[in-house]
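Partial view: only certain chains, each at its native spot in the assembly.
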Amino acid sequence: MRQNLARAKLIDGQPVVNGWCSLPCAYSAEVMAHQGYDTLTIDMQHGAIGYESAVAILRAISTTPTVPFARVPWHDPGLMMKLLDAGAYGLICPMVNNAAIAEQFVAACRYPPRGFRSFGPNRATLYSAAGSSAAYAAAADHEILLFAMIETRDGFANLEEILGVPGLDGVYIGPGDLSLALGAPPSMAPSEPSVVAAIASVLQAAKRHGRFAAVHTDGPATARDRFREGFGLCTLQGDVRLLADAARKQVEETRAMSR
Amino acid sequence: MRQNLARAKLIDGQPVVNGWCSLPCAYSAEVMAHQGYDTLTIDMQHGAIGYESAVAILRAISTTPTVPFARVPWHDPGLMMKLLDAGAYGLICPMVNNAAIAEQFVAACRYPPRGFRSFGPNRATLYSAAGSSAAYAAAADHEILLFAMIETRDGFANLEEILGVPGLDGVYIGPGDLSLALGAPPSMAPSEPSVVAAIASVLQAAKRHGRFAAVHTDGPATARDRFREGFGLCTLQGDVRLLADAARKQVEETRAMSR
């Protein structure tokens, strides 16, 4: 079975640089996958991406060694299983507020006896096991990474019990929602002391439990800080933001120079 | 009928800043259309865009005041008419090598008696004339801009006869192909004297004939130079290039800082 290179890097303590896709477009995703990210996450929560576009993007990522992740819109076992069957090698679940949600997330993504994932890898066996579903079944629970998002008051309050759920690989901090939940304006690089403290305590708790810690950022500088703090995976700006900013900058420069 | 703002600006001597879409994605195009370009061109020649995606992108652009253009893959009257019927307000035709091709291009895009465009505006009447096909028919030939690309040895040699075709609004220089045609490496900001001279002579000829001159560039600095030289419309970098460069830059900066 194809090894999950992101998992190997995380274990090895190397920074994992994650890209982010919100465009429902296999070509833009293929372009992203060629830019050097370790992992590329298909955002099915806030991104404009439905299931079939997600599969097309998984295929686009498979033309490169970049590791394909997906963020699901909700803790719905049906879609989680479909994404794993389509070849996702990591899932990020939003709004994990307590151990019960975390447990359902993990159980939906692991085969029996650990969980209740239904057997029928489809495209996943092409992607990872040369078409052998038996080889896939033997290794999938080991290779696939599962991250629970900590981004609500409840999730933060129940952090310890969430981290205690066996089979969960890590936590993923959404600084925007976490800020809102704590009464601060949404930010990808929050400076509110309460939010700063919350992020730090999630990181420390994750380390104490031997889990990976991941976080959304607003770009390279914040990511560097996060890696230094001890986060294993940092997400840079997504495709929509990158494209909008780059385009606007060119238009504004051109207008400024052409008056 | 909705006025073609780009045409008004060209007549008025104001710089027209053109964006470029190669992604077959209505959402990325909608993002582009909100960044301040005067016009946005759907590249059906080298871009990965088929007819139905082009229509979806025309719709996305229609959510903004940006003026929708399209570049066709070839001088095929069928597709030209379909794009106009879908609401394009400007067409760019590649590889116009002589007056016969230019004439066919113009004739396919103008109603009788000037040309042979078939009557049946469809989405175009929603976009531009509140659903009235009669209003559309009365104004379309006037509002829609037609640019012939000069980018081959033949096109350059036959420049005068091409510029003489009635109803052609302007010429559009493809510096990449023109460089190749003249034996130089392809470049969007060519410095080869032969190519520099060719571009200058196309510009002068266009002005002499009272046609607009448009050109592809590699970004704001070259665009500024082109506008100063007298070009009316300059194309900045396309969506694929903008996205790839912005993503790669973030990855490289992050890796450089996180070692």
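When the chains are written out, they are named A and B in that same order, and each has its own residue count from 1.
Methods note: a contact is a pair of C-beta atoms (placed from the backbone, for glycine too) under 8 Å apart; a residue touches a chain by one contact, two chains touch by 3 or more.
Since this is a predicted model, take the numbers as computed values, not measurements.
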item: Full complex stoichiometry in copies [only 2 chains shown in place]; value: 6
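Simple rule for what comes next: only the chains that are shown with their structure count from here on.
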item: Centre-of-Cα separation between chain B and chain A, whole angstrom; value: 39
item: Complex interface listing, chain A residues touching chain B; value: 15, 17, 19, 23-25, 27-28, 31-32, 34-37, 48, 219-221, 223-224, 227-228, 234, 236-237, 239-240, 242-248, 250-255, 257-258
